[in-house]
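Heads up, one of the protein chains got dropped from this complex, but the rest are sitting where they should.
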Amino acid sequence: MIIDVINCFDFAGADVLEPKARKAAHVIAGLRSEMARKGYPTIFINDNFGEWHSERSRLVERALAKPNPVAELLRPCREDYFIIKPQFSGFYATNLPVLLPKLGVSRLILTGIATDICVLFTAADAHMRDYALWVPCDAVAAEDDARGAFSLATMSAVMGAETQASGNLSLSKWTARLDEAGIAGVPSRRISMG
Amino acid sequence: MIIDVINCFDFAGADVLEPKARKAAHVIAGLRSEMARKGYPTIFINDNFGEWHSERSRLVERALAKPNPVAELLRPCREDYFIIKPQFSGFYATNLPVLLPKLGVSRLILTGIATDICVLFTAADAHMRDYALWVPCDAVAAEDDARGAFSLATMSAVMGAETQASGNLSLSKWTARLDEAGIAGVPSRRISMG
Amino acid sequence: MIIDVINCFDFAGADVLEPKARKAAHVIAGLRSEMARKGYPTIFINDNFGEWHSERSRLVERALAKPNPVAELLRPCREDYFIIKPQFSGFYATNLPVLLPKLGVSRLILTGIATDICVLFTAADAHMRDYALWVPCDAVAAEDDARGAFSLATMSAVMGAETQASGNLSLSKWTARLDEAGIAGVPSRRISMG
Partner (left out) sequence: MIIDVINCFDFAGADVLEPKARKAAHVIAGLRSEMARKGYPTIFINDNFGEWHSERSRLVERALAKPNPVAELLRPCREDYFIIKPQFSGFYATNLPVLLPKLGVSRLILTGIATDICVLFTAADAHMRDYALWVPCDAVAAEDDARGAFSLATMSAVMGAETQASGNLSLSKWTARLDEAGIAGVPSRRISMG
């Protein structure tokens, strides 16, 4: 899941966040390719920035009206899942709670911006729905570094999220670890009626 | 609110529903103009038909790939609100629960198809959130007339919805009646803290 | 799931509904015993009747203040799951969406009152979450028989719900049928990441 990267960076503090987001974007692009090679879905989760037209091309267009390395690097493909969120959390008032069960996934990798806002609150909602989480610390960015670090510490301590950099942990190692620990993400104790 | 009119009518039973939908579409078009004149917002609420790209233009395009009087008549304008729903109800897993409070509305007119599915379950969710409802019986359509009539009777009896035809009741008469009855829609007993 | 049987029957029309509810209650009691024998959970889903104390014993007490065959017959046991709902649907603003995945169930039997209100709208919400449904027509009751019958027809046609009487269909036959049809309830296409 890639959060809020189709972004105009026109808010207060964006000048501080943008260069960090650019660095994270390169890491995200790498993860995205790896996911695609392995056949795993990529889901964009993006703010509507106050527009209610459900037209992702207009969001992309607006972001690309000026030079925008982050949006250029992470432009969604025609076949990518794209979820428009009106608030911080990717789960609140969006299609996501229906899409994820349809995909059958129980493990989520969260990337994007900002670590201490949309990433943190999307992670909390994912954890409350029993998804296992990896939030690679090099694939997220925050305007305030201390708040970013704190958020990662909270996700690790409170939600059991993995937060290692994607440089230090491979996708297959992460999933192998969860398998060993018997963590399916979504609860495995299933009383299949009949 | 206009439900599921951007529709390919390519499902079983569509041949029965489409002519009725066309009739309703003319009524909806009239209501839409009146709403626009009075400055009230129109919200399209449309199925994603199994696509998760959040791109309304692709939904419209697909519907207009063949001659389609309903979609042609009710084509959304650039500035119309457009909500993509993945299931029957317009409130489930959509932006709608955030948009409606931002618009500040407490009264909803529901139109579209099908009366006994998406209209009925959207109405139920609206009623559970304390919205006052008008579902003009001439602005909705169902494949099965008996189920359509029953659904309208249920909305009237169980949700207190007005179901008179828009030919028999004007917008201003409806709102005047709610005002007289002291029905704000959203509950009026408000303890404003401080 | 047993809906709204802890009920004072003190509303308009309750005198019509109560005798029918009593008949259904006997059927529900039988199903409940069978479920218990097979180790399947029973979940009570009950209206809060305008009280917000989250104290089921007070709801039971209030219902039993007067002779009340339905509530007496279906009194919850200490270990039964009990969900308090503030509106029609058992899924709206309740603990249910968290409890069901924890139980790991994908198939639900809906019973209780009233067929055309709380049963119908709980069924719709269950269907939107991909649960397979059985609503035994002899284990539900409605004040208005025509609306009850229509609601069952809608659940069957629109939600793929089984609605046969529990006298004509056994629990094991129902689950065998779903197994044959490859209907897990919750979608079976699962991309298990890694």
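Should a chain be cited, it is by its letter among A, B and C, assigned in written order, with residues numbered from 1 in that chain.
Please note the rule applied: a residue touches a chain if its C-beta (ideal position, glycine included) is under 8 Å from a C-beta of that chain, and two chains touch if they have at least 3 such contacts.
Computed from a prediction, not measured in an experiment: that's the story for all the values here.
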Chain not shown: contacting residue from B:20, B:107 or B:127: B:107
Option touching the unshown chain, where C:69, C:86 or C:104 are the choices: C:86
Hidden partner chain, touching residue among C:99, C:153, C:169 or C:183: C:99
Contact set of chain C toward the excluded chain (per top definition): 48, 52-57, 78, 80-87, 92-99
Sites on chain A contacted by the missing partner chain, in the whole complex: 87-89, 92, 116-117, 120-121, 124-125, 127-128, 146-147, 150-151, 153-154, 157-158
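Methods note: only the chains that are shown with their structure count from here on.
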Most distant chain from chain B, judged by the mean position of its C-alpha atoms: A
Interface composition of copies chain A and chain B: same or different, split at half: same
Centre-to-centre distance between chain C and chain B (centres being mean Cα positions), rounded to whole Å: 29
Approximate Å spacing (C-alpha centroids) for the pair chain A, chain C: 37
Chain B residues counted as touching two or more neighbouring chains: 87, 92
